[in-house]
Each structure stands twice: as structure tokens, then as C-alpha cells.
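Yeah, one chain of the complex is gone here, protein chain that is, but the others are all in their spots.
Labels run A, B and C following the written order; every chain starts at residue 1.
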Amino acid sequence: MAKTKTNTEDYLRMYKQMVRIRSFEDNANQLYLSAKMPGLTHMYSGEEAVAVGICEALTDDDRITSTHRGHGHCVAKGANFREMFCELLGKEEGYCRGKGGSMHIADQSHGNLGANAIVGGSMGIATGSALRAKLQGADDVTVCFFGDGATAQGLLYEVMNMAALWNLPVIYACENNGYSEYTKTEEIAAGSITARAEAFGIEAHQVDGQDVMAVNELTQKLVARARKGEGPFFMELMTYRYHGHHVGDINREYYRSKEEELDWKENRDPIIKFRGWLVEQGIASEGEIEVMNAEIKKDAEEAVEYALAAKYPAESEVDMHVFAD
Amino acid sequence: MAKTKTNTEDYLRMYKQMVRIRSFEDNANQLYLSAKMPGLTHMYSGEEAVAVGICEALTDDDRITSTHRGHGHCVAKGANFREMFCELLGKEEGYCRGKGGSMHIADQSHGNLGANAIVGGSMGIATGSALRAKLQGADDVTVCFFGDGATAQGLLYEVMNMAALWNLPVIYACENNGYSEYTKTEEIAAGSITARAEAFGIEAHQVDGQDVMAVNELTQKLVARARKGEGPFFMELMTYRYHGHHVGDINREYYRSKEEELDWKENRDPIIKFRGWLVEQGIASEGEIEVMNAEIKKDAEEAVEYALAAKYPAESEVDMHVFAD
Amino acid sequence: MRNITLSQAVNEAFAEEMRRDETVFIIGEDVAEAGTPFKILSGLVEEFGTERVIDTPIAEPGFMGLAVGAAMTGSRPVVDLMFGDFIFLIMDQLCNQAAKTHYMSGGKMNAPLVVRTNMGATRRSAAQHSQSLHALVAHIPGLKVAMPSSAYEAKGLLKSAIRDNNPVVIFEDKLMYNDKAEVPEEEYLIPFGEANVKRSGRDITLIGTSSMVQVCEAAAEILAKEGIEAEVIDPRTIVPLDEETLIASAKKTSRVIVVDEGHQSFGVTSEIASRINEKAFYHLDAPAMRMGAMDVPVPFSPALEDITVPTPEGVAEQARKLMSGEMIHAA
Partner (left out) sequence: MRNITLSQAVNEAFAEEMRRDETVFIIGEDVAEAGTPFKILSGLVEEFGTERVIDTPIAEPGFMGLAVGAAMTGSRPVVDLMFGDFIFLIMDQLCNQAAKTHYMSGGKMNAPLVVRTNMGATRRSAAQHSQSLHALVAHIPGLKVAMPSSAYEAKGLLKSAIRDNNPVVIFEDKLMYNDKAEVPEEEYLIPFGEANVKRSGRDITLIGTSSMVQVCEAAAEILAKEGIEAEVIDPRTIVPLDEETLIASAKKTSRVIVVDEGHQSFGVTSEIASRINEKAFYHLDAPAMRMGAMDVPVPFSPALEDITVPTPEGVAEQARKLMSGEMIHAA
């Protein structure tokens, strides 16, 4: 594992945040399977080290833009379980008063500009947030999360060109989980993803997305440099999603093997790896870790119960918020 | 000058085609200045070696897509002066019955799929033509012309990705004339244009766009390889436009100097250079060249007269051709 | 006659047309092995191979552009656009390029392609996966727009679309993929521009598009019990629009409601109502009324989403108002 400059408290928070994401997703998946959740949703499980490693290098003033697979980013950027589950269930107390749902969950208060149901749809938004920072002389940095599949959208190259020309404080974080829907990355991406960024004069790095410390260390460095006007940067994070493309994608052997899934889960799980390291380094004991895990599990379950019992928005809300005053 | 495999006849045709483009543009410019031409138009003068060097490596079955600066491509691909001038004047005998005009001139019969008033708008069309060739087992190649400014459009990267993944017989020909409208290329293009193509796994070349033989030689090689399924390819052709962005762009010192213009016209003119070589090699005498020039001049003037006298389409044509039968 | 789902009907239409015409191919995201997320195209790649059922990267403007170029040079591509909401991404290639090719070239070139996509809310898919955007393309000269209301229509209209020499956009309602209807074994086409009178009646005309045809039929059932005889018409294509049939019905019944799932304002209902008002005005007892979806982005929450779209009860209620002359006081 790579070394980071964080201290014990930081390590434990990173661990907890990863477990919180996993717990959130396990509960969301259950809600779907038990038909208690409206619509579909995309699980982040397996990719926790990416969101956490990155978001732990950011402050609340830094912004992120998220994707259709956005619960992990939302938790990592500081969101609460209750408001998140309420949103997934379309309840009034949700982050978006139930109007957004899983694919549009956003958390203004922690700088999460929102998930996006248009693949690639938030690349402009992230870059525009960085432009705003530069124009207003603010020193916040914006991280743009997107998948390997999203690299096929031309918008990425348009905004990278402008970010590079104008040295914008934006970090493009490509979560390469090997698939876009039911298609392998190599079938939809010619050449090299990092070389594409480099061709626009953007410094690009490939990093192991299952290693939360490696991700965090690199992000800390890049964020610090971006704050000084040395951006933009590009990161390709090699990772894996454990579930199907969405919760309903159950039979997936036609596009990827069970062995492959098992290999990632058993040998490259970001939580197991980091937990092992924490214990090995004496930062936490197995017992302490079990206590943390249990607490998080309880929190998540309580939040689910709360959300299930919460109110739907009143019908009169239907035509509110079309226009701001 | 680079060596090509063409013979005397080919050399003379290349020369004539370049002069034909220049003559066409001189007349078009005159028509505008004397208020005989409706609308605006973009002059190709200065860039003749690009269109001619490339199109002389193509057959009538090969396709091209053109741009807002499209007269040069149209002439080089084999079009007639009369139908072209008729089109520029909105006359019934124009290539598009007057409905397209300068920015949409097309010449089906020679494989010119048309100019395009959307910068970058034809990148998909060219790549789609190449996809059709591959699917139908045809061995034609499609050349996609576009400017340096057009490299900012995301569409380029989307279609290059697909062309690379599927080995399509398409050649992307970027006419880098140093400007997009009133802005220098370096202000709008970060990194390297050829590296962008290479990042998608596409072989890319930069070539002197004022040297018709260099352009032609490279194109011949790439076309032959593309026919065999070794495509796609990318060419960046370094060139210069003599006139303003469009015919009305007269005072342009605020974005480029007269000296710069003069330097290109005097020292890097593609016609002067090639003429010198032809004489030097004994392929044509000065006298023979003057005869060719005079003939072309006469042809162009006659075509202008013809077009000025030609009929407009009948009003009843206005709602014809909205739908094909 | 056998009953098959809309999804099967679309699949059959493709299989038949691809067998008939070698130049037809399908291009889009996850259309091959996956057969689309809705599994509509399952089996086609097995029969026609990956050269004719082409999986693309996630690049809607790009593959739409490829389709235009392929169509202009001799192929008949069908673009599979996974959600109708993504039409915003392909507007330039569809509306600036494909729609205008024939006209701008003075009739010398054309772009015979199909964009097959969907529409329809109430699936809890939220604002970017629930829109019904057919009014936008209908506004652009050079594009035809088909809106199948059942498996039968879906098959016949898609086959006609593939054979049409123009760009055609066909919107399927994603909630209807499992709806079954009688579909003949033998081949048939449904011509464009011919409305279908689904139910005849003398008191009021209900014009519905896509799934709103079913809403109108259900409303007609409700009304029938109250002694109101509603005529239900499905235009099947909104471009071209079978004005004649619609106007004849309006003249007969003297009352009209137009129901469509696109946003009401600046939408399809406005167009159809306007044409009827213009051409049947003096036969009408009440204005031709519009019922579109609410002018709000589609909300995620089930508590809100369902009230944004027209329902049989809502249509029946509006019909009662028109019948009772209540409009006179409103207008």
C-alpha cells in the first residue's frame, strides 16, 4: 500500500466511509429486491476506495459532480443516510424532496452538485464550477466523476480542451470499472484513456482504485496543485462494480464470468484490504473494527426504517420548483 | 518537394485544378464585392494544395465531406464551374437547384457529400460513409475535411473512437490554416492535434499543406492502406487562408498582420511553388502554363456570365424536396 | 389471431426487414448481445451478426452522425436511442443534417434512416429518463414522426419507417413493451398519414397518441356508461398528420379533446387542436381542448409522478365538461 500523510483519525474515517457506502448499498439493494424502492438504481459496491480516497482529500467547499452510480460519491462527500434513503424512496425529507431520486441525488451543503442520469452529462458542470472558482478567485477544486463508458462522449474532450487552455482547477476522475452496462471497456474505448487527456496537455495518472490510500495520496497532491492553478488533472481509477449494471441486472454471465467477479471480491476488495492494513499497522483492532461495522449497520437500518415511514411530498408540490423565484 | 508516383499528365492536372480553384474564388469574391451574390461565402484561396493533393488521390467512387469553406473541395473532386456558380447565385441549374448555396454545395456525381454550415457537422457523415463501405464490402475510402477550429467539437472524438474500434476506411483531413474565424489556433487548441488522434490509436501525420506533391504522395499511401482495411488515418495539413474568414471580413489587422499574410502569399503559395517545379523539371514551359491559366480564366468567366443569366427556380419549388418519395 | 407483445412485434419487424433488405442495419448501445436493456432486440444479433446489429460506445451524437452518412451513401440504418430523453444529444445530426439533406441538395441526396426511441413517464425513472419529446422533432421539416399505440401499430409502422426514404423518428411507449395485441402472422405495413378510428361515436372525439389511445379508449368506456358516445382516433403518425380524418370526426361530433403525453405547452396537442379549430370552427360546439402532460420536469416521487400525465378519469371528466356546456362559462 502507498503511504499517505493522513493520521490515525483520517484512516479510521476513510475506513468508516467505505463501510458506510457498502452498508448503504446493501440496504438499497434490499429495498429494491423487496419491491420497496420505486424505479431502478445502480450500486457502487466494490468501488468504495475511489469515492472515499478522493473525497477525503477535499473540503466541503470543494465541489464534486456525480453519476448515475452516485450513492458512493454522495456518502463520501458527507451526506446523511436519512436524507439519502428518503430521496431514494421519493419522500419529502429526501435531499431533493423526493423529486430527484437515486439518479439525481445531490447534496448542496457538502458540495455535491448531484448525480446525473445522462452519461457524461456532468462534465460541463464540473468544469464550469472550476471556471467559476477561477473567475471569482476562490481556491476550491472540483472533481468530476465519470465512468469508462462516459469517455466515449465528445463533451469530455470539449471541456478538457477548455480546462487545459484556461488552467482550471478541475480533476477528471474516470472510474474504470471495466464495463459500461453490458459491454467491456476494450470494446468501446480505442487507444488509451490517459493518453487522450495527455493529448490535450493534461497530466494524467492511472491508479489502483481498490487502494484507498493510493487514491487518497495522489488526490491530495493533485488537489493541492490544482488549488495553486496547476490544474487540470486526469485520473483513471481501475476498479470494479460487484453488482450488475443496475439492481435488476441479475443474470450477467453472458457478459462477464462469475469467476471474474469472485476474484475481485475476494482478492481485491477495497474494504478487506484496508481493514487488513489497519489491523496490521495497529491502528485498529479487529474488535474495534467490528464495533464500527456494527454501528454503521445499525445507522443504515435505522435510516431505512425512518425513510420507509416518512411522508411523501404533498401533491401540491408537483408544480413547485419549476422556476426559482 | 516530395516525390510522388504520378506522371506528367497527373502533374498537369493537379496544377490546373489548383488554378481552377483560385480562379473560381477570385470570381466568387468579385461577385460578392459587386453585390451580385446573395449572402456570404468563405474563400479557399491559399489552401489549394490541400484539396487538390488529397482529391487527386481519390476516385469518383471515393467520397468526401466538405466544410463551410468548401468550394476548393468541390472543384478538386471534379465539379463543373457552371453548376457551381449557378448554385452560389441561387439558380435552378445549380448543383442543389439553388436551395443549398455556397455553404451546402454538394456534388453527388463525383462523391462530394456536401459542404456543411455546422462546424464539425460532417464528421459523423464521413465516418458513416466509411461504415457503409465496410458493411457493404465496397473498397471506397471517405475523406473528411475540417478545419483546425473544428477539432474543438466533441463529435470528432466520438467518431474517431468508433472509426478506430472498427477499422473504418476514413481519413480525417484537418486543414490547419492557423485560425478559426478571428482567433488563432493556439488560443483554442490545447496540446497537440495529431496526438489527439493517436490517443485513439489512429496513425496521424502532419504535412506541409502548401506542397501539393507532399500532400498527394501521403494521401495516396494512406488511401491505399485504408482500402485494405488498415484505416482510419489522420492528417494535419498546415496551410493558410489568404482572404478573411468570409468575403466580408476585410479589416483583419486586429487578429493577424498584413506581413504574415504577405509572407504566406509570396513565399509559400502552393500554385507558385508547384509552377516553379513544373518548369524546372521541364514538365511544362512558362508559355504552356500561361495558356492553361488563360483557358481556366476564360472558363470561369464564361461560367459566371452563364450563371448570372440563368433562371431562378420557380416559386413552386419552395415546398418541393422537403420529403423524398 | 395470435397475440404478441409490443416488444416481440418490434423484434419481428426488424427480422423481416433485415431479411428483406441487406442494407438495413441497427446501431446503438447494447443492442447486440444484450438486445437493449429492454431486451427488445434479443436474438437479432444471432441471426444477422455484429456487422448488422452494431454495439456502439456511449456516443449518441457520434453514432447518429454515422447513421446519417451511411444513409446518404446507400445503407438504411436504424438508430436505437435507448431513452427518448437522449434525443437532445442527437438534435444537431438529426435536425440540422438528416432532416435537411434532401432539401438542401435540391432533391439529389436523401437520408433514409430511422431513429427508434421511446417516451412515457410513470416508470419512476425521474426527469432525464421519462420525457416524451416527440413535439420537438415534429416541428422540424423533413422529419416524419410515428407513434405506435399497440403491438400491431409498432410492427406495421416500424416496417414502413424502415422502407421510407426519409428520416423517421418512431417513439415507443416504454410502458407498453409487454402489452399484447393481435398481430397477424402474414406481413403487413401501416402507411404513414392514415389515422385509425378505434371506436366510433357521435358525441365527442377523443384523439390520442401512443399510450394515450388506450387512455382515450378507457375514457370512452367510462363515458359510454353515462350515455356519452365518444369516438376515439389514433393518428398513428403525427408527421404526416391525417388532418382529413380528424377534421371529419370533429365536424361530426362537434367536440374534441386531444390527449398526448408530451408537455402540453408548445406541444402536439396544440398543433392538432389548432388545425381542428381552424378547419372545423363553425361546426364546433366547444373549443378543441388539449390534455398534455403537466409543464413540469418529471418528478421521481411516485406520489407526484402519476399526477403529471393524463388519465382516463381526467379525460372523461373533461369530456363531461365539454358535453355539459360548462366551457361556455369558462371561455
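As a convention for this text, contacts are C-beta pairs under 8 Å (C-beta built on N, C-alpha and C of every residue); 3 or more make two chains touch, one makes a residue touch a chain.
Owing to the predicted nature of the structure, the values given are computational and were not obtained by experimental measurement.
Among the chains on display, the ones the left-out chain touches in the entire complex are A, B, C. Checked against the full complex, the candidates B:Pro38, B:Gly78, B:Gly178 or B:Gly201 give a single residue touching the omitted chain, namely B:Pro38. Only one of the listed residues, B:Leu12, B:Ala117 or B:Ala195, touches the absent chain: B:Ala117. Taking the complete complex into account, B:Gly154 is the one of B:Gly154, B:Pro169, B:Gly191 or B:Gly209 that touches the chain left out.
Contact with the undisplayed chain is limited, among B:Gly98, B:Gly191, B:Gly231 or B:Pro270, to B:Gly98.
Contact residues of subunit A toward the unshown chain are 63, 65, 94-100, 104, 106, 108, 113-114, 116, 118, 121-133, 135-136, 142, 154-155, 158-159, 161-162, 165, 320-325. Although one chain is not shown, part of subunit C still touches it, namely residues 85-86, 88-89, 91-92, 94-96, 99-100, 103-104, 126-128, 135-136, 138-142, 239, 262-263, 265-271, 273-274, 277-284, 286-290, 294-297, 299, 327-328, 330-331. Contact between subunit B and the absent chain runs through residues 38-40, 90-91, 96-101, 103-104, 116-121, 149-150, 152-154, 180-183, 187-189, 254-255, 312-313, 315, 317-319, 322.
Quick note on the criterion: only the chains that are shown with their structure count from here on.
Taking each chain's centre as the mean of its C-alpha atoms, subunit B lies 41 Å from subunit C.
Distance between chain centres (mean CA atoms), subunit A to subunit C: 37 Å. Note on chain placement: the centre of subunit A and the centre of subunit B lie 46 Å apart, centres being C-alpha means.
Residue numbers of subunit A whose C-beta contacts span two or more other chains: 152-154, 187-189. Among the residues of subunit C, those in touch with two or more other chains are 56-57, 59, 61-62.
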